[in-house]
Every structure is written in C-alpha cells, then in structure tokens.
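In this view, the complex is presented without one of its protein chains, the others remaining in place.
Entry: chain A
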Amino acid sequence: MNGSGARLDAVLAELVPALGGRAVLTDPSALRAYDCDGLTTHRSTPAAVVLADDADAVASAVRACARHQVPFVARGSGTGLSGGATPRADGVLIVTTKLRRILAIDPDNQRAVVEPGVINLDVTVAATPHGLYFAPDPSSQSVCSIGGNVAENAGGAHCLKYGFTTNHVTGLDVVVADGSTQQLGGTAVEYPGYDLVGTFVGSEGTLGVATRATLRLLTRPEAVRTLLAAFSSIDDAGAAVSSIIAEGLLPAAIEMMDATAIAAVEQAVATRYPEGAAAVLIVELDGPAVEVDQDTAAVERLCREAGSTSLHVAQTDQERQLIWKGRKAAFAAVGRVSPDYYVQDGVIPRTSLPEVLSRIEELGHRYGLRVANVFHAGDGNLHPLVLFDDAVDGQAERAEELAGEILALCVAAGGSITGEHGVGLDKKKYMPLMFTEDDLDTMHRVRCAFDPSGVANPGKLFPTPRLCGERPGPRRGVHPLTEAGAGDVF
C-alpha cells in the first residue's frame, strides 16, 4: 500500500465519488492536454487532473492528497513561463479555471473579490464602469488567471510605477497543504500578526492554493501619454533611460526592444516602429494632465539629448494601442522568426544596463546564437530571448547554457535570476547563485510551516529536495524554560 500508484488510487477513490467522475480526469489522452504550462520545454503528464468547480472541491482534493501523501500542483490558465505549473507524473493537477466568478466589485473601498480562475484583464473590464482598474498587467493578461498571478507575483510593463501583484492583494482565502482553509487579510490594508498574505504571494504554489483573492483597484489616471523613441544604439537608449530616472521622473512604464526583436515584431504585427533602429524605447507617463504633459516634454527632451533618431507621441488611443501591441506580441513574434527560443527573466540594477547588454551580445557571439532583447528597462528586468533550433543537435543545450550565463551576469551585477516569471522548475538550479544554503534553509522554514509533508508543488523553487523536521542547531528538544516549568513555550 506504499507505492505511489496505490496512494494515487486511494486519492481517486475518495475524489471520484465526492466530486463526480467528470471533475476527475484520468484518461491518458485527456491528461496530455495538461502536460506543460507556458514553459513547453518541460513536460510531464499528470497522474490525474481535478477540474475544481469551487473552493470546496479544491479543499477536498488537497485534503485527499495530504492524507495519502500524493503530491499536487495547482494550475490556472497555464501561461507561466518558469514551469511552476508543470505537473508531476506521480501527482494530481488541481485546475482552478472553473473558479471564475468575480464575487464583488467594491468601488468605495477600491477592491475586487475574485476567484482564482478569473482572467487578469476581466478584473479591469469589470472595474472600468467605476473608473477603476487592476494594475498588474503581464503581457499575457488577456489569458492569464489571478490565481497564477498570485502564485507567481506577476508583474508587467507598468510595475515600474505601480508595483507587482503583491502590492495589489490585501486578502486571500488559502487552502494550505493539510487541506484546511485559512482566511488571511481582508479589505483593510493591514491586520495584526504576520503578513501571511505577503508571504503567500509569489510562493509558486508551494504553500497551498488560493481560492479567493481581494484585490486593490486603482483609479484610472486622468491622462496617459505614450511615446516611442528610436535610437541608433542600445547604449544611447540605455542612457536615455538613466537620464529619465536621474531627472526624478517616474513613468508608468519604460520598455526597450533591440533590433532583432523590432524586426520580428514588425514582421508579425506591422506596428510601424521606425525602420533601422538599433533600439526603441516605449515610455508611458500617466497621472494628472498638467504633470503628464510637462513630463512628456521632459522625456522627449531627454531622449533627444541621448541621441534619439526619431520620436513619436501617440496622438490617439489607437496609436497607443498599436505601440503596445508590438511590445506585448514580442515573445510570440520572435517565435515566428526562430524555430525555438528560450526566454530569460534576469534583473539588473538599471545603471549596469549598457555593460550587461554588451556582455550578453558577446556571449551570443561566443555561443553562435542570436539573442533578442525585450525588456522592462525602467526596472532593469531583462527578457533576453535566446533563439535556437531544436532540430540542430546540441543547440537546445547550448541555448540553455547561454541563458544560464546571462543569469550569472545579472546576479554578478547585483541583480536577480527572476523579476516576474518565478523560479519554478526552470531556474531552481540557479538559486544558489543568489542565496546561501542558510538563506534557502530560512525560506524553507516557511514552507515547513505551511506544508510540513511537502506535498504542495514539490520539486519547484528550491534547488534540491528538502525535508522538514529535525535539523542541527544549538538547541533541540525541550526548551530549558519549559523544562524548568518557567513558562509555556508553545
């Protein structure tokens, strides 16, 4: 009865009667549709899929998995780019896409209460009649779900000014790994006790499954201006970014694309980005009209001073949409010009942008691979796309190796291995570049508090498998105070 097959059978024997056969998939052909998330290079067919109808179904599934020690992985829309929702062949995939009710839009408190399967953009659509919107806007916002945003602490182009998912979640209902549901936070901005909402956001499904989220909504800014500037070198574009920040301006977004990315985008969506540019910057300013006009003029001046070869401020909403369409379609567009590509998500301090970009170019030459750069320049979040052809022997490995070197560059510059995609499966082996064994052990203690038996999305985030339990330390066993009867050390 100890084999993983027998344990899985025990889980199914509980779940099929409880949730109904149609909510529990075990047919191999049906399961294959769930074998990967947005990181398609990692695939694994789950042993079973639970299509949860409501929070209770999620809790039942988690409880059954916990009872029989079967690993589970939660999945929303499956758009993640780090393999956070890659299933386990010996585990259950809990799919939350059917939990898609927007339970409340509260314009007075500027909150939305939603289920995890709700699509990111749909929150904004529902809030729009009240002049409100949900700020986090990952490129996949028309398909990605709030549950995934919460798990990965999703960012987007506008987090330069408005922050990430974690800055926009005030409450969560969470099914933790023992199957119990915990209400954390709420409508107010803080509650007494540890900030478990903040701890849960970005935990990549390793602490439990969110079944309800209270989100902050922001007031639509009075004015928005979007500017497209072309440069004859990446360095010039980088210098423009630095001078915008040095001027004390805080645009809503500063995005950059290099020539390879521009060419791919142009071919795919005909955005009319300036021809022959080595780099384009998209700068968006929003806020009260007076300041936005003033700041737009300042950005135009700074771009010119940095050597911009062409400058255009979108005059209509359509023009603005078109500029953004190119940026948001960049990954897919690169997918059309190269048989395969590998996206990275490194972050560097903004001031090291020119140096790191030229090092990336050198690396590309050394590996004989093209690298397209599409990134959030304002906050130093790079998305180098390493282009390769999987049909050519060894190229995939070389691409991954190159991507790894890029991440090492980012960390050496004082940055991070991931700005918004998450660690997942993809980057867990790079965690030791950033963190010592003690740092990782400290993080792991959080996991042990939420999931002592390690059934929630195991094998992700941490570079090596870890168990919760006894560990060496200066003190073990009964606290001397308790021993002396001096106090109850819970």
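Keep in mind that, in the parts below, a residue touches a chain if its C-beta (ideal position, glycine included) is under 8 Å from a C-beta of that chain, and two chains touch if they have at least 3 such contacts; residues count from 1.
Operating definition for what follows: contacts and distances are computed from a predicted model.
Asks: Can you pick, from "FAD-binding oxidoreductase", "3-isopropylmalate dehydratase large subunit", "Peptidase M16" or "Acyl-CoA dehydrogenase", the UniProt name of the chain not shown?
Replies: Going by UniProt, the chain not displayed is called "FAD-binding oxidoreductase".
Asks: Considering the complete complex, identify which of A:S4, A:S310, A:T351 or A:S453 is in touch with the unshown chain.
Replies: Hidden-chain contact among the options goes to A:T351.
Asks: Among the options A:G248, A:G394 or A:P465, which residue touches the chain absent from this view?
Replies: A:G248
Asks: Kindly state which of the options A:N167, A:S310 or A:S453 is in contact with the chain not pictured.
Replies: The single option touching the absent chain is A:N167.
Asks: For chain A, which residues lie in contact with the unshown chain of the complex?
Replies: Those residues of chain A that touch the unshown chain are 108-111, 152-153, 155, 159, 163-164, 166-167, 176, 182-199, 201-203, 219-222, 242, 245-246, 248-250, 287-288, 290-291, 294-295, 347-351, 376, 379-381, 414-423, 427, 431, 434-436, 438-443, 445-450, 461, 473-475, 479-481, 484, 486-490.
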